[in-house]
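Note sheet for the following structure.
Only one protein chain is missing; all other protein chains are in place.
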Amino acid sequence: MEPSLILIAIGAPWIGAVVVWLIGDRQPRLQHLTAAIASLVAAAAALWLLQPTFWGETGKVVLRLPFGAFVGDMTFVADSLGVFLAVIATTIGSLTVIFSQGYMAGVAQLGRYYTLVLLFIGAMCGLVLSGNLLFLFLFWEMTAFCSYALIAFYNDDPKAVAAGIKALIVTQLGGVGLLIGIIVAAAYLPDLQISTLLAAAGSLPSDILTIIAFGFLIAAMAKSAQFPLHIWLPDAMEAPTPISALIHAATMVNAGVYLLARFYPAFAAVPGWTAVVIAMGVTSALLAALFAVFSNDIKRVLAYSTVSQLGYMVAGVGIGAIFESQFYLFSHALFKALLFLSSGAIIHELGTRDMREMGGLWKRMPQVVLPFLIGAAALVGLPFFNGFWSKELLLETALESNPLGVYLPLALGAAITTFYTARMCRMVFFAPIQHERTADDHPHVPLSMSLPLALLALGVALAWLLAAPFVSWMWATLPFHAEYILPHRAPESLISTHTLFAWSTLIIMSLTLVGLYLGWRAGATTAASARLAPRIGRIEAFFNESAEAVSGATRQSAALLQKTQTGQLNWNIVGIALGLIALLIIILQGVL
Amino acid sequence: MSIDMVLIVGLILSAILTVRARPLTAALWLAVLSAITALLLYRLGAPEVAVIELSVGAGLITVLLAFAISMAEDESMPASIVPRPFAWILILAAGGLLLWLILPQLPGVKAATAAEAPFITQMWENRLLDLLVQIAIIISGVIGVLSLLGESRRTAEPKMEARS
Partner (left out) sequence: MSPLQLSFMGIIALLGVGLYALLASRNLIKIIIALQIMTKSAILALVVAGNATGRINLSQSIALTVIVVDTIVAVLALALVVQIKRQTGHLDAAKLTDLRH
């Protein structure tokens, strides 16, 4: 049963992708329908895998496709880390597909759009369920390609194309790190199964394990948009908004956190590794939150908020809180998808992303405002939404394990998060109307857009109830991670008055209230703080400028080398012959 | 003089003749070269590849070459842009280095036998992924050729109109 479910979760979106492509752009309704069905089938298969009878263990292969002794078998494993992310990718993915029916109505080249979205969802499922490092890498690269093609979907807009290429280059940097790690691992391991690496990590030479660990870390840094490789994510907002929801919540950025969590037991002992992970997460959490405060583009605020919240998860993995960070990832996926989709509905209606041109939406679009506010409340961590429980759990563990280095900055980050969220909500919904349309014009939001919003809002309000089953599931299926999954706490006590009255919660709640108050006040004036804004803007620009400096240097050196390119085939062959001679001389030196 | 010596001399001779001839003749000499290679492969204990080399190298490629030469008519070319002596220096340097690398070890080289899976198992089981990728390459090659040759009809027509 499990093998076919796994195959459906990965295969249904891919078959759907081919079918949508074959249908052609002349029948958009049929395309919408096919895409929705394909993604819903995958979601059903992934949800079906949640049944206790189907629980698998890390290293226990449920599906093995033989690919010969030279590359190893393509294996799939149904442990909680993988299935959990596959469920997120397919369910939130199918909700964004349904949402797209309203959002993308009338857009040209729908076939390309849906084909890539479905390919993306299937590749993400394969990435998290794969038990073989080589195939994990293949799926990893597939998601990188899909994100590039979807960010650059409006390919007549040079900004979108530039953003897509930026995302591709940055994530490829991570892909190179992953590939180096995998190749080095392949040289020292009998096969490329993930469980083999986890089991053999202790017996590998320490310098080899260090190379693997930091290679994987670079991959996660690029994929999960952590400093200093976060630069692609804010630009990725050029994509259609459902794609932003897909990238930020369902598929792309989760892969990096998944990689860190998956291999944490292997790399935790590598000197300096956890310190770098923590530093990366904490810096991202703080700096991105600061950037969000000074952005006026609603999608940019949300994008920086994703970088910041991912920082929480990464720092959580760094202190060994695997369950807490995965639980937070679960909450974040729900509320960030909700926030992006409802902001998409707003953008779709107003035709602008600038919050200074919004305002007064409270009365006009209640069916969108309510879900957005629920999502914002979860992002802030107001009781008793899912963001509250997961963030408090994570921060409580941080207070116990590393109060100064992790808890303090993350608590500060939580305060800044409430600040920019309150500012955003006031500017968008409650400020005086800034746009020309009249206040009593109630736009029609189609069912295909409001239904996903309602479902996600319901999930945000209730998903925290799953904490106890989630932790026992993780205990049962992750033998390598067992010692890192809340060893000191009973699952039943996760959601309880204990959390509610913990010291950490009280501190965070008071910080939240302060942040809310200040943010609410800041939202009244559309102009950002005159004194701080340029400085923060300068820091924000610094990362982009340094990336541009690197690309500029690359381009200049290429221009220098261009002089050697005569375009004459015969002279190129001379280069090859000279290379051959040089190679032979090197080999001869080794032999003699 | 053993049959192997004859084969090697024939191999080198046909290669030189291939390079010196005009394209259509060169294609025929290439077929001869391919046939000799196939014989040599057979002598080296690789009968399966020898058969495939004979049919593909000497058969298919020759036909395709002849076909392409008839489509793109032959023409005379001016001398090479890389000076001949320079080319000779490069070739002799590379060949000399290779010989220097190989000759000292040559007396020790002899045919070895080791236990290993049969050819079919190696092909279809141990290197299954490679095989699948090969199939993908073949399919993409076919698509490439079709689009390359199909495009000419579409692009050729507007040009004719533009000229008239």
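Letters A and B mark the chains as written, and numbering starts fresh at 1 in each.
The definition used in the following text is that a contact is a pair of C-beta atoms (placed from the backbone, for glycine too) under 8 Å apart; a residue touches a chain by one contact, two chains touch by 3 or more.
The structure displayed is predicted, hence computed values, not measured ones.
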Missing-partner contacts on chain B, residue numbers: 4-5, 7-8, 11-12, 15-16, 18-19, 23, 26-27, 30, 33-34, 37, 40-41, 43-46, 48-49, 52-53, 56-57, 60-61, 64-65, 67-69, 71-73, 75, 77-78, 80-82, 84, 87-88, 90-91, 94-95, 98-99, 102, 106-107, 109-114, 116-119, 121-123, 126-127, 130, 134, 137-138, 141, 144-145, 148-149, 151-152, 155-156
Hidden partner interface residues of chain A, rising order: 562, 565-570, 573-574, 576-577, 580
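The rule is short, and it goes like this: only the chains that are shown with their structure count from here on.
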Inter-centroid spacing, chain B versus chain A (mean Cα positions, whole Å): 48
Contact set on chain A toward chain B in their complex: 66-71, 568, 570-571, 573-574, 577-578, 580-581, 584-585, 587-588, 591
Complex contacts: residues of chain B adjacent to chain A: 80-82, 86, 90-91, 93-94, 97-98, 100-101, 125-130, 132
